[in-house]
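This report concerns only the one structure given below.
In this view, the complex is presented without one of its protein chains, the others remaining in place.
In order of appearance the chains are A, B and C, and numbering begins at 1 in each one.
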Amino acid sequence: MELDSSNNSTITPTPTTTVSTTKSQVFNFNSINEGENVILDINNGEKFSIVKVKRGLKTRIGKKQINISEIIGKPWFSSFQVVNETNTLKIVTQKELDDALNNLVELNQNDADNRNLDQNNTAQKLTQEEITKMKESGTDSNTIIKTIVENSSSFQTKTAYSQIKYLKKKIKKYSTIVKVIKPTSKSLTEAYYKKDARKICNLRFDSFGQLLTLANIRSGTQVLVVETCMGLVTGSIAERMGGEGTILSGFIGKGASLSIVNNFGFQSDVLNTIYPFNINLINKLNKKEDISEIINPTVGLDSKNKNKRQDNNKEDQDDQENGEEAITNQKNDTSTNNISKLLNDGTWSLVIVTKYSPLNILLACWPYLNASGNFVIFSQFPQPLIECHQFLHSNQMAINQQISEIWMREYQVLPKRTHPTMGMDGASGYLLSGIKVNNITKPTIASTTTTTTTNTTTTTPPSSDPLDIEKQVINSTTTTTAEEDETSESVLKKRKLDEEEKN
Amino acid sequence: MELDSSNNSTITPTPTTTVSTTKSQVFNFNSINEGENVILDINNGEKFSIVKVKRGLKTRIGKKQINISEIIGKPWFSSFQVVNETNTLKIVTQKELDDALNNLVELNQNDADNRNLDQNNTAQKLTQEEITKMKESGTDSNTIIKTIVENSSSFQTKTAYSQIKYLKKKIKKYSTIVKVIKPTSKSLTEAYYKKDARKICNLRFDSFGQLLTLANIRSGTQVLVVETCMGLVTGSIAERMGGEGTILSGFIGKGASLSIVNNFGFQSDVLNTIYPFNINLINKLNKKEDISEIINPTVGLDSKNKNKRQDNNKEDQDDQENGEEAITNQKNDTSTNNISKLLNDGTWSLVIVTKYSPLNILLACWPYLNASGNFVIFSQFPQPLIECHQFLHSNQMAINQQISEIWMREYQVLPKRTHPTMGMDGASGYLLSGIKVNNITKPTIASTTTTTTTNTTTTTPPSSDPLDIEKQVINSTTTTTAEEDETSESVLKKRKLDEEEKN
Amino acid sequence: MLNQKKTIQEGDRVVIYSGKDNMSMLTLEAGGQYNSKYGSYKHKNIIGKEYGSKVTSDNSNGFVHVVGMTPELWSITLDHRTQILFNLDISTIIFNLEIKNGSKVVESGTGSGSLSSSIARTVAPKGHLFTFEFHEERVKAARKDFKENGLDKYITVTHRDACGKEGFRRDDIEGMVGSIDAVFLDLPSPWDAVDNAVAVMHHGSMLCSFSPCIEQVQKTCIKLSESKFQEIKTVEVLIRTFDTRLQEYEELDLANPYKTNDYSQNTKKNFEIGGIKGYKNDSLLSKPFTEARGHTGYLSFARYLPSA
Partner (left out) sequence: MLNQKKTIQEGDRVVIYSGKDNMSMLTLEAGGQYNSKYGSYKHKNIIGKEYGSKVTSDNSNGFVHVVGMTPELWSITLDHRTQILFNLDISTIIFNLEIKNGSKVVESGTGSGSLSSSIARTVAPKGHLFTFEFHEERVKAARKDFKENGLDKYITVTHRDACGKEGFRRDDIEGMVGSIDAVFLDLPSPWDAVDNAVAVMHHGSMLCSFSPCIEQVQKTCIKLSESKFQEIKTVEVLIRTFDTRLQEYEELDLANPYKTNDYSQNTKKNFEIGGIKGYKNDSLLSKPFTEARGHTGYLSFARYLPSA
């Protein structure tokens, strides 16, 4: 959402008591300290950079190496302007930015329609060469923009609204504003999704929020997570749990690839809730093979151990910048034996977000999810989730299953100009969620069955299986249980009618 | 969308010249005549009934048989109230209905929030028995409603808006309003979709509109359509073409199941563009078998010949009411031989809307679609269309292919209460569209290939095939053509940015 | 609600699941009995079983599953069933308000307590939810529900008008004012409560306002931009759920020049129609449910940044 900033100078009628309370807090708790992780939001989402703050640290912003010392001690979420002459940052308030915009040129006062508008782009008398020259000679960005506007023959024919849009675009192009964001599950998801969504399996913020709810994540619980999102999922669960609980984080590859966990800047109590382990442990437990050969990394979250199969994107460098320090779960026993024990104790939530086909991962992890526990799988594609849904459904392994997708839209809210934004992210990905159940009251002879979309063969669980509860899972592709077959359509219809009366 | 009707009495500032023009036309061209087909919309979409108007005709409305003679000579789209005492209809204007609503009771003037509102339903002092008694004794509906309102203890605490909603609900319950709608592609689609969407393969109006556009339907062209929508698709194409062109309408079953075509009330010039034929004709043509044994129904659109496999829904009766007269294409040669000839001449549009798996139908019809012609397939499920897409793509049989779905939402537009309606139809169905091409410049040795989702085997077309153009279709599942592989994402991104500047 | 156990015990509040649209909650008592159209169940036959078990009815003519309570299941079992699709809005609110164990949150109004329960789950045990409700009977109902669900330690329900003079200040609770990390407003006139929200928020904390109508959103966003909020963003989220089934799908054996139909697999049931052979295949097909939620409300988010 954008708001017309021209009226921003109105004084807020905040009670004085609050202002003082707020003021005192700003400098006590809410300022950026050395050693903290920050997200640098460059030009309102154009680019993100994640760094650990150090006095004198230079980081690449735009095409230059900028000294960021200036941000130390300033309030979180402050904005800074790049000073081209010195390659440093200068704090600016939103009001200053707005005023600068308004003072640049006088805007049109009549809010006419676009009848007389030239459909072509602004006719610019300056050549690109002249503009570049100004820029390279270190001219102040406001001066550059003012010159450009003065040389535009069509600027005066635009409406005030179009003029502001035009100016904002130019400001973005010729000056660099850096906003310092606190790293959290939300801000990191946003930053990585914009940077390279593939690295986090295209996990969009709304689907992620829904996943954490559907998985019933809360402090004090035990969670089994398998992810190839560089630790974003593990870290976000750890953030929510806030130092209380157990996160068994299965990785696929030689080492834990959890570099994003570093970026949260967690205290050790939170880090100590994370137990990374190679998913092969589960494979071997299920096969009842010797697990002693799997050596679990004690330095589990070290980003140096990153899975070599990971895409080598050049942007990786930014992430590595503060990946030097390895995060460890130093208080607790992260040995293979202890993790096996924790797995066998059972978990209450199973979360799977990987780039691999989920069915085998789901079934491998299933014995370690307690009955009545919640599972959620995310995938960009619906097909793999439909396959999982069908397997669990036909074998009566879960209830309350749901495959969902989210339709999310942002709005432009402006006087006389309110509408959904024209661009939209059309792919939320898909979630399969449900509750694990045991069907031990109805032992039936298991039959062999084949699902239609894969070449998987369902067989009778071996009777020597140590997991007694799992033993009697019923295979019956054709019988659909009464409980799952009721269409919820009629109920929704009823609900809909109820709702309509209220509005 | 609903509009607050309380202010409807405002006089429209229509120029007087127009009013007179309009008035004179109403009675010349726009009135309902005997012998015409009409849709009776009962209580604003609650139920639809399609009848052929005859003086003295009684038809079921609600639970009674009502004489509809009153509608003859009245303007199309007029509303009528059921007169309980005589079982006849009485014309009412929208203004009269609104006034009746407003005069029933005095509405609350203060538009308060719902703080003091009782969350429970209106506490009603009358028993259901007492209300039923009033109704059965033939009490006028307005009196019933007035009595109910007077006995409601919470009515006065509602806001004016809630009061109107409440009254409208009661009016709907205790009085019956019939609106007489002209049957058209749009109104019939709406009526059948609400009545029983399965009968028209869940073809929603927006998907249908998109289908007709993507198929490039226009007068004078030749179209091949295969449908199991009771003639809705065939009829709508005929409506658009308006008596010029050729519609080869393939049916599946013993006879043409095109009863909805009757409901359009077409003149013979339009009916004469429809050539129904058994799809088995195409099967036999493709097999080069003798086609003489297929006798095409000369009484092609007779609803008595309805496919016996069709669901026997009790609502069918309504549709049959005016199905007595068989519609025929009497001017033209609808013999099997002539239809074979027309098929072999080629068509420019191929439209498939059936409840069957579409791939085999698509491929069977493919030889009779001219290269550069458009095809569109509708399905409620995405999977069958993905399969068709992949087959055509991997065999380079089509360009500009697209699988799409529509997200459609209605709005409530009311002062201070504008929002999308709470209930929504979430399933538009899916469309696969594209343009047929020949790839005769690149003859390659065809190889056998299997798609992953079906058990279909692609083989070399027999060299004795009479359809020379088709002969050299290339089979290559793995090669993806450069032209189809460019992701349109980047282009959309660019477009999106362009767009944003304009708004 | 927060302490999940493996074995069902007397006194537990459980969910009886007989289908997506047939769930109810039950507090188990030694002498109790549960009756539904899926049969009768003596509580003592449920007590001692594992959570997640399938339990057969006393006369073996039906069965149910017994699972643990979650905020999501609880809101489904509430009478006002309209709340259940609200789940996605709740998730989006909690995620974007950056709520976690330890967060201090203000909510108004409490309503059915659906969002309150989700927030309490997330902030417990180190954080706290201060929820404000105008309707006295709702205040009482909410307090009772929270106690029964074991969430009362983490929630303070205040009977007060969010737009009134006192606003959200609970000066009697130490450290409440100025320490609130997130404020959620679901009010007819949210703009009237913004100043009161600001009075308890700190620099960098988040606010979310939920409104069904766009006119409310417009007024709220103007008020927020005038009140030192930044990052103002309005979104709408709607869930689409899919009906997925292995179902018989009919295929016609029509000849064509491009591929050979192979119906030799004996699993397929065949039929004949109008002279054409057909085969029924078991196909795994999905489609969105037709009856869907078209709108819940708009969510406007903003960050309070008085000194930026």
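Everything that follows uses one rule, which is that contacts are C-beta pairs under 8 Å (C-beta built on N, C-alpha and C of every residue); 3 or more make two chains touch, one makes a residue touch a chain.
Predicted model only: the values in this text are computed from it and were never measured.
Enquirer: Using the contact definition given at the top, list the shown chains touched by the missing chain.
Expert: Across the whole assembly, the hidden chain touches A, B.
Enquirer: Which residue among A:62, A:220 or A:253 touches the omitted chain?
Expert: The missing chain is touched by A:253.
Enquirer: Using the touch definition up top, pick the residue from A:37, A:124 or A:421 that touches the left-out chain.
Expert: Considering all chains, including the one not shown, the answer is A:421.
Enquirer: List the chain A residues touching the unshown chain?
Expert: 113-115, 197, 202, 251-254, 278-280, 282-283, 286-287, 294, 307, 309, 355-357, 359-361, 363-364, 366-367, 380-384, 391, 395, 397, 409-410, 416-427, 429, 455-459, 461-462, 465, 467, 470, 473
Enquirer: Tell me where the left-out chain touches chain B, residue by residue.
Expert: Residues of chain B in contact with the hidden chain: 1, 3, 5, 7-8, 10, 12-15, 17-19, 21-23, 25-26, 29-30, 75-79, 93-94, 182, 184-186, 205-206, 208-210, 212-214, 216-221, 239-244, 346, 348, 370-374, 382, 386-387, 389-390, 394, 399-400, 402-411, 413, 415, 418, 420, 435-442, 451-453, 469, 477, 482-484, 486-489, 491-493, 495-496, 498-499, 502-503.
Everything that follows uses one rule, which is that only the chains that are shown with their structure count from here on.
Enquirer: Using mean Cα positions, find the chain sitting nearest the overall protein centre.
Expert: Ranked by how close its C-alpha centre lies to the overall one, first comes C.
Enquirer: Measure off the straight-line distance from the CA centroid of chain B to the CA centroid of chain C, and report it in whole Å.
Expert: So the centre of chain B lies 36 Å away from the centre of chain C.
Enquirer: Counting only Cα atoms for the centres, state how far chain A is from chain B in Å.
Expert: 42
Enquirer: Could you please state the distance in Å, as a whole number, between where the Cα atoms of chain A are centred and where those of chain C are centred?
Expert: 21
Enquirer: Considering chain C alone, which of its residues make contact with at least two other chains?
Expert: Residues 212, 214, 240, 281, 283-284, 286, 289-293 of chain C each touch two or more of the other chains.
Enquirer: Residues of chain A that contact two or more other chains, please.
Expert: 407, 453, 496, 499, 503
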